[in-house]
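Here the complex is missing one protein chain, while the rest keep their positions.
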Amino acid sequence: MDTITLKIDGVEVTVPKGYTVLQAAHEAAIKIPTLCYLKEINEIGACRMCLVEVKGSPKLAAACVFPAADGMEVYTNTPRIIENRKKTLELILSNHRKECLSCVRSGKCELQQLCQEYGIEDENYYAGANPVFEIDDSAAHMVRDNSKCILCRRCVAACTVSQGIGCIGPNNRGFDTNIGSVFDLPLAETSCIHCGQCIAVCPTGAIYEKDSVDDVFAAIHDPSKHVLVQVAPAVRAGLAECFDKPIGTDAQGKMAAAMRRLGFDKVFDTVFSADLTIMEEANEFIDRVSNGGVLPMITSCSPGWVKFCETYYPDMIPNLSTCKSPQGMFGAVAKSYYAEKEGIDPKDIVMVSIMPCTAKKFEYGRPEMNIDGLRDNDYVLTTREFGRMIKRAGINWDMLPEEDFDLPLGLGTGAGVIFGATGGVMEAALRTAVETLTGEELPNVDFEDVRGLKDIRTATYEVAGLTVRVAVTSGLANARKLLDMVKAGELEVDFIEVMACPGGCVNGGGQPQVHADIRNFVDIRAERAKVLYALDKGNAIRKSHENPAIKEIYETFLGEPGSHLAHKLLHTTYTERKVNGNWEK
Amino acid sequence: MIRSHVMICGGSGCTASGSKALQEAMEKELVAKDLQDEVKVVQTGCFGLCELGPIMVVYPGDVFYSRVTVDDIPEIVEEHLLKGRIVDRLVHEDEVLKEQVTSLNDTSFYQVQKRVALKNCGLIDPESIDEYLAMDGYVALQKVLQEMTPDDVIQVMLDSGLRGRGGAGFPTGLKWKFAKGYDAPQKFVCCNADEGDPGAFMDRSILEGDPHVVLEAMTIAGYAIGANQGYIYVRAEYPIAVQRLKIALDQAHEYGLLGKNIMETGFDFDIDIRLGAGAFVCGEETALMTSIEGNRGEPRPRPPFPAEKGLFQSPSILNNVETWANIPQIIINGPEWFAAMGTEKSKGTKVFALGGKIKHTGLVEIPMGTTLRTVIEEVGGGIPNGKKFKAAQTGGPSGGCIPASHIDVQMDYEHLAEIGSIMGSGGLIVMDEDNCMVDIAKFFLKFTVDESCGKCTPCRIGTRRMLEILDRITEGKGTMEDIDKLEELAYYIKENALCGLGQTAPNPVLSTIRFFRDEYIAHIQDKKCPAGVCTALLSYVIDPEKCIGCTMCQRNCPADAISVTDYVAEGHKKPSLAIDTDKCIKCGACMNNCKFGAISKQ
Partner (left out) sequence: MKSLEELARIREQTKAKIALREKEGAVRVVVGMATCGIAAGARPVLSTFVEEVNGSGIGDKVSVEQTGCIGICQYEPVVEIFDGDEKTTYVKMTADKAKRVVAEHLVKGNVVTEYTIGAAKV
C-alpha cells in the first residue's frame, strides 16, 4: 500500500495515500472538530469547523475533505484556527433555539460539547434574527424542530445517500435555508419511511423520536393493567451506550433486570417471536418454492423496508413475505396464547415493545396490526427512550445484576438473536429451512456468506436437490440497487433479506446516537453486531425450530406453521402507496 | 440590389427601449416607399451605448442615430435613405467633444475603446451564421483543426496571457493545460453565462450580438483538452440570448461546424444549453456544475478542482462568455497580437458595464490598464448634473469601492486588487456626492445575503449578521464597537467561507470602511448621513422665514405630518408651517412640492 508521511501539529504521521487531513490527524491522535462531516455520505465541507492551516497555502483547508499529501505540514490548533472555530460556533448559536436545559439532546449534543470545548462565553455574542420554525410532529415516529437545526445536512445525507429516498432536503436559500420536504409538506404526507436514520445522525436536538416514556410509566402504575414488555435483539447491543459504556457492550442481562425493576409484569424477549417468524417464514418460503409461488420472496421484518417497498416498488408487494414482523407477532401471541394460558382478559394486557427502530412506531399503528380490533402492541419505545426511562426511575445501571427473561415468551434461540444484524434473518431462516427440507442436522450452522457489511451479498446453496439462491442487503439505497438488478434480470435469486437501516437493526434509527467524531472512525454497525453473534454462539439452542417454547406454542395452540390460526395471528397484508401520495390528492 | 444597411440594435437594452417596434416600423416604411429591395434592415447585438437607445446605424456612412422613435422613421426614410440627407436632429450630441458626432466610432464613447470581445457586436446580424463567417468566423476553428495540435493550442493560450474574464483572472491556458493533463473517458467544456453581478451585462451582450464566437471558441477548447461535449449555462432571464444561442446552435449543426466529424477532420464536438434559474451562486464554477448535474446549485469544496473532477466528476473547464469571445481572434492574430494589448500581467482588453452616476451608461471595451479617469471622464462622459465624482465600484458584490483619490488607478487585475477592489466580471458603478457609502455597502451586502446559497455557516449566518449591523448603523442605532464587529466578521468570513463568493462577500464593506470610515462614524456618532440618503437619519425642515404659508406641502403630505404654526414671518401674510418629525415618513413629497425653497432635508 502506498503511504504518505506528513506532519500534523509537529507530529509526524504516516498514513495510506488517499487519507484526508482529518483521517491523518486522527492517526496522529489529534481530533479535528466537525459538525457536518459523515464519512462517505456527507463530505460537503459546509460547517467550516474543521478548517486547518496548511503550511504554504494562504487559504485554510477543510480537513474533512482536504487530501493529505506527502511532506505536508498541517496546523490544527493555532490561535487563528481556534478563534475561527469559536466564531463559527458563536454564529451557529446566534441562530439556534438555545433551550439546552430542556432539550432532549442536552448532555449528548455535539454542538453543546463543542461549545464547552471551545469555551464559548457569550452565546448571544452575534445575536440577531433567529426565526422560530413551526414544529413538525405530523409523522408517527418523530418531531422536527428546525429552530435547533444547524444545517449540517447529515439528515439529508442519511435520507438521500444511505436510504435513497430524499424526502427531506434544503429548502430556500441563504439565511432562510431550512431542511424540509418538498413543498414543505408535513413529513407524514411525504414518502418518509420512518427509518429514523436522520435522527441517528443529527448532532443536535433538531430531530428526535416521539417520546412515550410517560405513557408507559402510567400504564405500569395502573393496577388494572397487566403490562408486558418485549425487547428486540438489537436493543441489547446498543443500550449500554446510554450509560456511557463502550460501543459493542452486551446489555442483555442488565436490560432484563432493569425492565423488571421498572415494574413490568412480565419481561419477555422479541427473540422468541423472531424464532416464531422463522417458523412461519421458512414454511412460507418452502411453500412458495414447492407450489410455484411468487419468487423471490423478500423478508418483511423491517417496517421501513416494507413501507419503502409499498411506495417505490409496489409491483413487488407480492414478493413480500406475508409474515408480520417479530414485534407484530409477539403482540398477537401475547394477547391470545399468553392471555389464554394465564387466564387474563386480553383487553387488560398492555403490550410495550422496546425497539432499536423508529419505524416500529409507525408499524404498530398500521390498521392491519390488530386481532379482532385489539392492537397487537400498545406502546413502542426506542432504545433511547428505554435508556431515559431507566435513568428517570433512578436505576443504577452499573450496579444492576444480570437477570433472565420470563418464560415462556422470554425464551429465544441464537437464530432469533441475530435478527438484529444484517443477514441474520436469512441465516436463521436457512438454518431452519435446510433442516426442514433435508430432515438432517446441519453440521455447521454458521452461514458466513450472508454476514458482514458488503452492500449486497449473495450465496447459493444446494439443499435436498433444490438450488436456493439468496441475497442480502441493508440500507435502502442498496436495496434499490438490488431490486433493480432483480427486475432487470441481472440477478436471479429465490430469497432476499432487506433491512432498511444500513447494517440492520443494530444501527437502527432508535439506537443511541453516536457522535460523529466516533462514528467516523469506528464502524458501529460491526461493533454492535459482534454482540449478537457472540450471544448466538453462546446459546445452547441456535435454531428456531428447536426452541422448546416455539415447539410448545405450535403443539398446544397454533397447530403447525401456516395453519389457519397462524395466518390469522401472524400474517398480514400490504398497501400500495404513492410517492408523496397525499400531495397528489 | 442592396445599397444601404440599417442596423437596429436588438440587444436587451434597446429592445427594452422599443427597438423591436422601430424595426417593424422601418420595414413597413421601406415597403411603402418601395425601398425594400435597396435597403436592408439588420437586427444586431448591443452597440454598448444603451443609455442612448434605441440605437440605429445607417450604412454606408456609419451614421449613428440615438433615441430613435417610431415617429422618426418616415423622416429617416424620406430624408436619409431616399435623399441621402442625414437627419441632424437625431444625431448624437457628444458631451465630451461638445459637438454633433454622426459616426458612432467618432464619439468620445467609442474613441478610447478597443473592441476585441465585442468586435462583431452591432456590426453583424447575430442570427446569421453567414455574416459571422464573413467576419472571419470559424477561421480560427479551421486553423486549429487543420494545422495545430492540442498542445499548440494550449501554448498559444498560455503565450497570449489571456486570463479569465469572469472575475478571478485565472490564466485560461493553464486551466486548459490542467484539464488536458487528466486522462478520462469523458471531459467537458462549460461556458459560464450565468452573469449575476448587479448591473453587469457584458456576457448577455456578447451572446445576443455574437453567439457564434462562443460556440467556435468552445469547440476549439474541446479540441485542446480532449472533450466532445460542451454546456452553456445561461440564466433563463436572458431570453434573447438563449433564443440567439439556439439559432446559432442549429446553424452550426446545419453547417457541420458542430456535431460529428467537424470540417471533415474526424473531431466530434457538441454543445447543449442548460438554463439556470438566476441564482447568483451558480456563477461559481463548482455550483454551476452541480446545477448542470441537476442538483441544487451549491459550491463544492476544492480540491478536487474541476480540471480533475468537475462536471459529472469528469475533468472539465469552465470559462466565461467574454473569455471565450477573445479566443478565435487570438488564434487568428497570434498570441503576440493579444499580448501586445494591456499591461504586463493583464493582457488584452476588458469589457465593462458602466452604470450609476455617469452620462453614458452602457457597455465599453477598453485595453487593460486604462485609467479609471479615462473611463469615467472620456468614455463615460463624466458625471451628470455637475456633481462631483465620489467613488467607483468594481467587481460587484465581490468587489470594492475606488475613492476619488485613486481615480488614476489603472484598471487591471493587479492594480485593482492593490486598492482592495477586484476586476470582477466587469460591473463598474459610478457614484457621486449624493451616494452614501454605508448605504452602498449595505446594498451590495444585501445582495449577497439574498443570494447566499446557505450551505456554509460563515456566509449563511455571518453575512446576515453583518447586514444587521449595517442596518443598525444606517438607522442611527450603531455603536463604534459595531465597526470593529463588522471588520472582525468580515475577515472571518473571508477566511472561512466555502466558496469564492462567500470569501469576497465582505469586500464592499471592508473597502468602504477603509476609504470612507468618516461616513460610518458620522452615522454612528453624529447620527447623520452626510450624503442625505439614509432616511432614518434625515429630517425634513421648513424654514419659517421662507415659508409663505401656501399649505402646498401640507396638502401633499401622505402622513398628515405638517401643520400650520402661529408664527408669521416678517413680510408674509400667512403663518408658516412646520413638520412633526415623529409623524414624518421622509418621503420628500413636501420638498418636491414647495415652490419657495423653504423645505430642506438635514
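Here the chain labels run A and B in written order, and each chain numbers its own residues starting at 1.
Basically, a residue touches a chain if its C-beta (ideal position, glycine included) is under 8 Å from a C-beta of that chain, and two chains touch if they have at least 3 such contacts.
A quick note: this is a predicted structure, and the numbers were derived from the prediction, not measured.
A.B. asks: Can you list the shown chains that the absent chain is in touch with?
C.D. replies: Displayed chains contacted by the hidden chain, ordered by label: B.
A.B. asks: Which one touches the absent chain: B:D71, B:E264 or B:D560?
C.D. replies: B:E264
A.B. asks: Can you work out which residue in B:R85, B:R517, B:R555 or B:K574 touches the chain that's missing from view?
C.D. replies: Of these options, the touching residue for the absent chain is B:R85.
A.B. asks: Can you work out which residue in B:E51, B:D72 or B:E131 touches the chain that's missing from view?
C.D. replies: With B:E51, B:D72 or B:E131 as choices, the missing chain is touched by B:E131.
A.B. asks: Please identify, in ascending order, the residues of chain B that touch the omitted chain?
C.D. replies: 1-5, 7, 38, 59-62, 82-85, 123-124, 128, 130-131, 133-134, 136-138, 142, 254-256, 263-264
FYI, only the chains that are shown with their structure count from here on.
A.B. asks: Mind pulling up the chain B residues that touch chain A in the complex?
C.D. replies: Residue positions touching the partner: 279, 281, 296, 300-301, 303, 449-465, 468, 488-489, 492, 495-498.
A.B. asks: What residues of chain A sit close enough to touch chain B in their complex?
C.D. replies: 44-48, 51, 59-60, 62, 65-67, 84, 87-88, 91-92, 94-95, 126, 128-129, 150-151, 169-170, 172-177
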